[in-house]
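Structure first, then comments.
With one protein chain removed, the remaining protein chains of the complex are shown where they sit.
Entry: chain A
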């Protein structure tokens, strides 16, 4: 061994970085391969030993249990496959409610942070700090056991105009049954939505051509509510009210929101809303004050500064954060199981798995669902993100 480092034109095989990297990767690949092989072969051997049949045949067997709430017709004589659909729809329902409401709450609370009113500002801070720092599971219990369970019984229901009722068994509000002519109203809604797009393009073109501005927002809102209202009046209100009424100890008719759904949706909304508020605050704060000053100096009004300068730049920060908040919300909805809301996790991984014992199939199916749902959210949010992203360099 000489003291001097040897400089060779071709270094030894093991000292070549390329060879090293290939060897390490081969070793890793082999290790991973063995890991999965042993898991799978072990599982199969164990299942065989316990006499569990693998496969998805169980999906066609009769479930034999009731589910608290279902968006599609379901009873105990339906199959396990249908319990999957029922659970999935309940998960999607609570997720959509949660995403919409938490976005509204979050944006309001995030903007409230910049209010000139001290009370509103402090309120926003208190909201965020309170609900961000308490475990979600505890919050679900809080709404379910402390708030909703303390509501009056059906006979002493709180009511709004004797059509909407709130009691310990849930929230009851009137349903609408379409009658002849209802399609005209649906057509009016569709026409209003198309009309808004046409109006937006027309208003932009007119402003480009003549410089005149048009109150698109207000006219759009007018169309959205006005057209269906007009159709309702012309068709003589082609819907039958299905108003809930007290019969015995409970309400009949109308639409019922069970307390489990209310508690879960409330908890997810309030909890996620606190994080979204922070995302919105961060987004607005990320826009330097110089932007507002420059916009003021060219004479833009405050509302226009918000619309044209602040929001487009804040969205660059907010959208990626929103994406992960929405994904968290969907995943967190599995905490439904703690209060018995029949979401996919409670129904399928809970009851169905218990009854069938098909752990691997059920867990994989459920994992795939959450994976696909969250990938879909990600895909949509990335589309939105690329539309707000900054073109730079």
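Operating definition for what follows: contacts are C-beta pairs under 8 Å (C-beta built on N, C-alpha and C of every residue); 3 or more make two chains touch, one makes a residue touch a chain; residues count from 1.
Methods note: contacts and distances are computed from a predicted model.
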Assign the chain not included in the display its UniProt protein name, restricting the answer to "Aromatic ring-hydroxylating dioxygenase subunit alpha", "Glutamyl-tRNA(Gln) amidotransferase subunit A", "NADH-quinone oxidoreductase subunit K" or "General L-amino acid transport ATP-binding protein AapP". "General L-amino acid transport ATP-binding protein AapP"
Full-complex touch with the removed chain, picking from A:70, A:313 or A:358, is A:313
Which residue of A:20, A:122, A:252 or A:301 touches the chain not shown here: A:301
Absent-chain contact - pick from A:177, A:213 or A:376: A:213
With the missing chain put back, one of A:62, A:130 or A:291 would touch it. Which one? A:291
Footprint left on chain A by the chain that the document does not show: 207-213, 288, 290-291, 293-301, 304, 308-309, 312-313, 316, 390-393
